[in-house]
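Let me begin by presenting the structure, written as structure tokens, before commenting on it.
Missing here is one protein chain; the remaining ones are kept as they sit in the complex.
Coming up: chain A.
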Amino acid sequence: MAFTEEKLQELLSILPDKVKKARKKHILVKDSSQPDQIIEANTRTIPGIITNRGCAYAGCKGVVVGPLKDMIHIVHGPVGCSYYTWGTRRNKAKSEDPTQNFINYCVTTDMQEKDIVFGGEKKLAKLIDEVVEIFKPKAISINATCPVGLIGDDINAVAKSAEERHGVPVLAFSCEGYKGVSQSAGHHIANNILMDKVIGASDKEEAPGRYAINILGEYNIGGDAWEIERVLKDIGYTIVSTMTGDGSYEELRHAHTADLNLVQCHRSINYIAEMLEIKYGTPWVKVNFIGVEGMSQSLRDMATYFDDEELTRKTEEVIAREVARVQPMIDQYRKVCEGKTAFCFVGGSRGHHYQGMYRELGIETVLAGYEFAHRDDYEGRHVIPTIKTDADSKNIPELHVNRDEKRFRVKVSPEKLEELKKKIPLSEYKGMNFDMQDGYIIVDDLNHYETDEFIKLLKPDIFSSGIKDKYVVQKMGIPAKQLHSYDYSGPYAGFNGALNFARDIAMSFATPTWNFIVPPWQDQPLLEGKMAEGEGKAC
């Protein structure tokens, strides 16, 4: 792989000057001889560039809040925003009491022109009354959309009075779509409210079992969380809460009782992870449950943290059993995949996490990036002190928590923590760039033009991204794998997930359909057969 700065310049050369200047800072060619390769990220999207990004509402309601199954999530706005987050993200949920599982419902104030003109607060309050009467949910969320902030509807006041009226918690999320520059702002807004109003809201002081953990930033896409939980429970962990895949308001309230927080998606949940550590003294460890190696390493890191002989023994036993079961089958699929190259451009975390899994299949990820991650997700958390909040993101509120004197517990002594930090990624994430090889490309907020150009230049064998790119890439005759929705497959996390992923990737190469793209009349001559001697001479 010899991608050079010169080639990059050439690729960008057709762009208008301003765009070129801006985009250059978002693209890196990995070069480990340079100590600090800085990438620009989490800045405003260039208008008209054809970005893949969504909005703060999607990040808040669509990603973090929506999966909480025992809440009714009211979208305060015109109909579209609620409609597009209805069943489209595959955060699965099941419930012992199906009348308290609202995952298949879509509730909106459906604002009309008169609500824009006269305000929508009354309509919202009435809808809350109806929802309480019909569904009797454990809690309700109100999710703001673009016009709500502009017309000045006070959703906090509506929430407060509804809460008093019904005795049901009502959480207001001011996640208007124009806030910040991407989904990321919505994550932060969601984290703040969940930390402030939900986590710790129960009177439980003790976790319900040994080795109590929370799984943070895991949304159970295609059943990922269930596969992770299967293995963790087998080893002996007690899962207090999962944020927020198959999660619930009920269990989230107890999250303060856990001994360790696992962070899968750093971008969307690191705020809560940090705050839990400050408020309750719960350390967090960065995990990656994608791929056999990632999964095994994460389990070992957890065992190291708990430092318990029995747990360690059981961890190794489960890893050995699971690897023995799935690895031989994965190896078969690897034969189809070996030696190929991939692009991996996903939201704010999978762009990194799937590279390891690809490598296990013998596939090198030659270009990777995120839609909306921040510099720490690329460069590692050590750069956080150097990140400046720009004008577009400065209005995202920062929640500052203090130590809860009653509940704060030292889970591991400070000396032990320091010792552990040398062995496992405690309160640490090294970022994506760290794992990429020299000459590989890192792109932030990849747009359609760059997608097209990079594909022409690097001719990847597979492109993993989202639904908007999928058919663009497939039309070029290149397999495209959705790493948001998993193309309706899954789970992809954990041991079973690794096997599913290997099967699906191998299938995308092996399908006979690629062979039919060129019609036979395009590569076969019109006249067939040998010309008889002398024929044609007459003319």
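Assume a residue touches a chain if its C-beta (ideal position, glycine included) is under 8 Å from a C-beta of that chain, and two chains touch if they have at least 3 such contacts; residues count from 1.
Everything that follows uses one rule, which is that contacts and distances are computed from a predicted model.
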UniProt name of the unshown chain, from "Quinol:cytochrome C oxidoreductase", "3-methyl-2-oxobutanoate dehydrogenase (2-methylpropanoyl-transferring)", "Multisubunit sodium/proton antiporter, MrpC subunit" or "Nitrogenase molybdenum-iron protein beta chain"? "Nitrogenase molybdenum-iron protein beta chain"
Of A:35, A:48, A:328 or A:512, which sits in contact with the chain we cannot see? A:48
Touching residues on chain A - with respect to the absent chain: 14-16, 19, 44-58, 74, 77-84, 86-88, 98-102, 104-113, 115-116, 123-124, 126-127, 129-131, 133-135, 145-147, 149-151, 176-181, 391-392, 395, 448-449, 452, 466-468, 470-477, 517-518
